[in-house]
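Reviewing the structure listed below.
After this line comes chain A, so read on.
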Amino acid sequence: MSEPVLATHELKKSFGALVATDNVSIDLRPGEIHAVIGPNGAGKSTLIGQICGALAPDAGRVEIMGRDVTRFDTAARAREGLGRTFQISALAMEDTALENVLLGAIGQTGRARRFWSPVARDADLQTCAMGALERVGLAESKDTRCADLSHGQRRQLEVAVALTLSPKAFVMDEPMAGLGLDGSKTMTSFLDGLRSEAPILLVEHDMDAVFALADRISVLVYGRIIASGTVDDIRASKEVRDAYLGESV
Partner candidate 1 sequence: MIPERILNLVVILGFIAVPIWAVFADEIFTLTLVTKAMILGLAAVGLNIALGIGGMVSFGHAVFFGIGGYAMGILAHHAQTFTPLSVGPITMAGTKSMPVIWITAMLVSAAVAWVIARLSLRTTGVYFIMITLAFGQMFYYFTISWGTYGGEDGLPIYVRNSFPGLNTLVPLQYLMLCGAALGLALLLQWRLRASPFGLALNAARQSPARAETVGLDPMRIKLWAFVISGTITGLAGALFADLNRFVSPTMFSWQLSGELIILIIIGGVGRLFGPVIGAAVFVTLEHWLGGLTDFWHVWLGVILLFIVLFGRGGIIGFLTGKEGPHV
Partner candidate 2 sequence: MSVILIIEQVLNGLQFGVMLFLMAAGLTLIFGVMGLINLAHGSLYMVGAFAAAWVAGLTGSFVLALGAALAAAAAAGALIEMLVIRRLYKAAHLDQVLATFALILIFSEGTRWVFGSFPLFLDVPAYLSGPITLPGGIQYPFYRLVLIGIGVAVALALWWLTARTRLGIQIRAGENDREMIAALGVDISRLYTLVFALGAALAGLAGALVGAIQSVQVGMGEPVLILAFVVIVIGGIGSIRGAFIGALLVGLTDTLGGIFLPELFKLFMGTGAATQTGSALASMAVYILMSIVLIWRPAGLFGGQS
């Protein structure tokens, strides 16, 4: 078994009496899509926050490629190779689609200190940014202000920004949210191809997408992983059915 790219070890986080993350250990291995599912309020967002560095865990570790990054801030983890997409698009809404992916390229190349040379004339940045836009199919909308993009296009742009980082692991928070049937299908087939590039930790509500994509599934309920295994294992698990799938499948 190959080394995990991303792993958490006995992660714990509570808010007062509420235990939001209870001893969560999950890992992400090369080439796989590992889906984390669970009902609302199960602690998925809190978990993502701790993995990406927005929240500090009370106990436990986060590792990227075997390196302990628990004390790294968000930016440092991104530089270690974490490519995150947000559930609610956190894009620069006044900027164009191209400018948003350029930002990723700037972060990736560490060129944010350059204050005199125009971005427009930086071939490396442009190539990286346009490449990402083309891959998600947004090349034609490159000069559209993000605020004028459709919801679906913003979801694609979120993924494009993460692509510019050439991350070692993707962490995607509900990339299908609000996409509609066609959009979900396109995104599903895109993510399907992406896993060979870097594994994806996928938090998602859309069960069709999860069952179509995931190599492994972990089920999070009340902050605890109650089951973890292949798609078939999870479908077959009585515990999961009782706790969660019963309502939606």
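The rule is short, and it goes like this: a residue touches a chain if its C-beta (ideal position, glycine included) is under 8 Å from a C-beta of that chain, and two chains touch if they have at least 3 such contacts; residues count from 1.
The set was built so that all candidates are chains of the complex that A comes from, given by their letters.
Keep in mind that what you see is a predicted model, and the values were worked out from it rather than measured.
Interface record for this complex: partner of chain A among candidates 1 or 2 is 1, by the touch criterion.
For chain A in complex with candidate 1, the residues that touch the partner chain are 52-54, 73-76, 78-79, 84, 86, 90-95, 99-100, 102-104, 106-108, 110-120, 122, 125, 161-162, 164-165.
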